[in-house]
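Selected chains from the complex are presented in situ; the others are not included.
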Amino acid sequence: MIIELQPNIGPEIKRAIVEKVAAIGYKSMEVKTQRSHYLVAIGKKDFDIRTIGHMPGIADLHRVSDEYKLVSRKWKVAPTVLDLGDGVTIGGGGLAIMAGPCSIESEKQIEQTLEHLVANNVKIMRGGVFKPRSSPYAFRGLGIDGLKVWYNLARARGIKIISEVMQVSQIEPMLPYVDVFQVGARNTQNFNLLDELGKVDKPVMIKRGISGTIDELLSSAEYVFSAGNEKLILCERGIRTYERASRNTMDINAIPILKAKSHLPVVADPSHGIGIREFVPPVALAAAVAGADGIIYETHQKPEEAFSDGQQTLDFAESSRLINQLNEVIKFIQN
Amino acid sequence: MIIELQPNIGPEIKRAIVEKVAAIGYKSMEVKTQRSHYLVAIGKKDFDIRTIGHMPGIADLHRVSDEYKLVSRKWKVAPTVLDLGDGVTIGGGGLAIMAGPCSIESEKQIEQTLEHLVANNVKIMRGGVFKPRSSPYAFRGLGIDGLKVWYNLARARGIKIISEVMQVSQIEPMLPYVDVFQVGARNTQNFNLLDELGKVDKPVMIKRGISGTIDELLSSAEYVFSAGNEKLILCERGIRTYERASRNTMDINAIPILKAKSHLPVVADPSHGIGIREFVPPVALAAAVAGADGIIYETHQKPEEAFSDGQQTLDFAESSRLINQLNEVIKFIQN
Amino acid sequence: MIIELQPNIGPEIKRAIVEKVAAIGYKSMEVKTQRSHYLVAIGKKDFDIRTIGHMPGIADLHRVSDEYKLVSRKWKVAPTVLDLGDGVTIGGGGLAIMAGPCSIESEKQIEQTLEHLVANNVKIMRGGVFKPRSSPYAFRGLGIDGLKVWYNLARARGIKIISEVMQVSQIEPMLPYVDVFQVGARNTQNFNLLDELGKVDKPVMIKRGISGTIDELLSSAEYVFSAGNEKLILCERGIRTYERASRNTMDINAIPILKAKSHLPVVADPSHGIGIREFVPPVALAAAVAGADGIIYETHQKPEEAFSDGQQTLDFAESSRLINQLNEVIKFIQN
């Protein structure tokens, strides 16, 4: 059960509600986000919801039987729309395109990519400055200095930044320079990181775990939300299966299912979802038609020379073609 | 290596080719289909392809390194188009829609379904008369008598029939009454059934195994082709993964990959691919945009009362809406 | 619910029982096996079991809520023991060892293998004469003639034969020459084959599907049982997962789970379960300790030259060592 409290509720009124909930046999947890103030009450007993609903101090109240509560559509039916400023939004209609290299490599690369995005009217650039690498001997990214260079160049052109945060200690230094924090597939269940991102007032895009379930992704979003940050995006990026003809298996089913289960925007990552450059465009189009609120993919001026993920990265010509196709498809969807 | 022989090649000329191939150290297998006559030569040694290419009796010759040869796009670049008669085709552009119930249940049900298809200009009806059921106590289908009733009603309305064949002994009785044989996901590697379907002059649609790989599906098609039947369709219907929020995981990646690897048409089955009625349409649209040559899905006058698969079956209103959306999407694809 | 009928029950007494079952709202199916005579009743309503239990003609009666009934331990608690004659048994304690090549290749190979088995006191030889091969161009086995040669040589040395049957038409010709029919992993849900094997009076070992669930394996056994053949063995042979360091993932969990769910003997196949020669022995020992009633594995006089599966096949020295270890482990288990 989610109890939305009235703004500026007095301590006694709140205590009365907490005690009433306890009397029913439910445990409650207070959740304050940047937007509102809730009691999340957990329990299994049946009771007459009106006995609580009529109490002073309660703005709204819903039963939610899922393990995730605050991210559930059963609680909040209207889609969440995230506003990155300057008219750039994610969710609630339209298709947010986010493109850029796997790794930020150099100032020149950033400039070339920004130029490509501006030319195609794309508003959000992706790129990694901290790279999670399974081998300790691989390239680990340009770090915070790379991010600052990128920030200055991107801001000058009105482009927003999404970049992966790998650990708690990176949140604070990254905060001024990113518009969206990305949580990678290996950190979907790094609960401490999620908790800390709950204290931040910037959007967070959570990628589904490498073999995470849809419900686990929603529970990870619930972690961040219940720690105080409502600005969340879910990202389907393919799952690990037995099939070896593609890097991952893009779970296209997850898109309509996540949209039905949650009010949060859903972004698809076809680059990781299939992992093969020539097939990224059809998978991107499929995800858009299936209902995704955004597409995030990898593009690089010379994919053959990219520091990482080159085999799944589009060159700028391929990227421009895909953007055109996505813009066509959006028209179809909106009819 | 695939050697296409000239029509009406003489026995001595053929023997000379076979001996030449053997001299290189390759084993060869003669394949006669309804369309042509081949030697499929298997081996690993390197040799100058011209030493064979110039021989009399050879119409064409290609190296194919995949384990599957005759179904490979490396051999035959042009897409295969299957003509079911009366202008109904599968492959080579356009989107073939096939709809109908999981199980054929009654004459009345057949009539209602046909009416729905005619009203929506759909030309192919699906339905099972032999049902593979994991429990021996479940409904096993109306059998050959049901098929005959269906055939008469469908022919009267110009509708083609696709239906599953489960065993060798069913091929002959079914042959006059189906336009496309379907091989189900549990029979993808029933090699005797595949061999026998190779002797038939009707199209065969092979579903991917429940956890079959893309390469296994192509090898199964190779079985039928090398036994003499070139009229083949590949069908992606979702694979078994750890995810429990959907019945199967629709492998959207498989569609562009199969199209690139093979010249055969690729059909998608969103009903089994996601297994949840309300989400069948977005998955169907996604598959069409990803490049499928056809969509096969389940529809029933009253899904709640269907003998089988009701939870993934559209009612006729939902089906009509989906057909309209697919027709819109086709226009986008063809631009 | 399973109702075991008394032997030689009269038609009127039987009809009375069937009608009583129908009156409760259950569907019933009559099952006659070589051993007994049953009514399997399917339904969900609650009723007082004594209203049926007291009727004349009923030998025994049990409720079984699983989808599989006759193979369930809820119905038959005592383990099934299969007697192959000459004191060779499977199930009910002890460890049946079955060894031999993947494919039967030649008379000489058969003789060498038999000699190896006799020297190590192994009583059952495995080997394929019909090979299911995913490529149509691979070796497909010596066929029924190879089986006859094998039979004559094996009988002369008191060795029993287990061999795979791939299709219905092979059952009759194989019947005189095998002691156990094996149903391969690609045929676990070939329901027609299962139905026909239900009419045969010889044991059938059913391998779990390549990605079959434990419940699907039990339902496949139910098919054969309900068609009349109670002489069944379940075989765990590894499942398909994302892990690529081994050919399959041996599901060691399946052994105690199958033993708890069913009264049928459970055999483990470590050769396919891991697919790497040097690691077959530890997996075989693990399966024995986990409760398997038998171990089936591949051995060949020269694994490097085997027609198939050489990379997972033990040579005779390795095989002798494994047999000794298994015999040691049996002592531990029986204490």
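Read from first to last, the chains carry the letters A, B and C; within each, the first residue is number 1.
Keep this in mind: contacts are C-beta pairs under 8 Å (C-beta built on N, C-alpha and C of every residue); 3 or more make two chains touch, one makes a residue touch a chain.
The shown structure was predicted, so the numbers you read here are calculated from the model rather than taken from an experiment.
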item	value
Subunit count for the whole complex, all chains sharing one sequence, 3 displayed	4
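Note that in this section only the chains that are shown with their structure count from here on.
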item	value
Chain separated most widely from chain C, comparing mean CA positions	A
Chain closest to the middle, measuring from C-alpha centroids that were averaged per chain	B
Chain copies touching (chain A, chain B) - same or different residues, decided at half shared	same
Separation of chain A from chain C, taking each centre as the mean of its C-alpha atoms, in whole Å	49
Whole-Å gap between the CA centroids of chain B and chain C	33
Centre distance in Å when chain A and chain B are each reduced to the mean of their C-alpha atoms	38
Interface hub residues of chain C, defined as touching at least two other chains	211, 240
Footprint of chain A on chain B - complex, ascending	211, 213-215, 239, 241-246, 249-257, 260, 273-274, 276, 278-279, 282-283, 285-291, 328-329, 332, 335
Of chain B, residues touching chain C in the complex	27, 29, 40, 42, 67-69, 132-137, 166-169, 186-187, 189-192, 195, 209-211, 216, 219-220, 222-223, 226-227, 240
List of chain C residues in touch with chain A within their complex	211, 240-242, 244
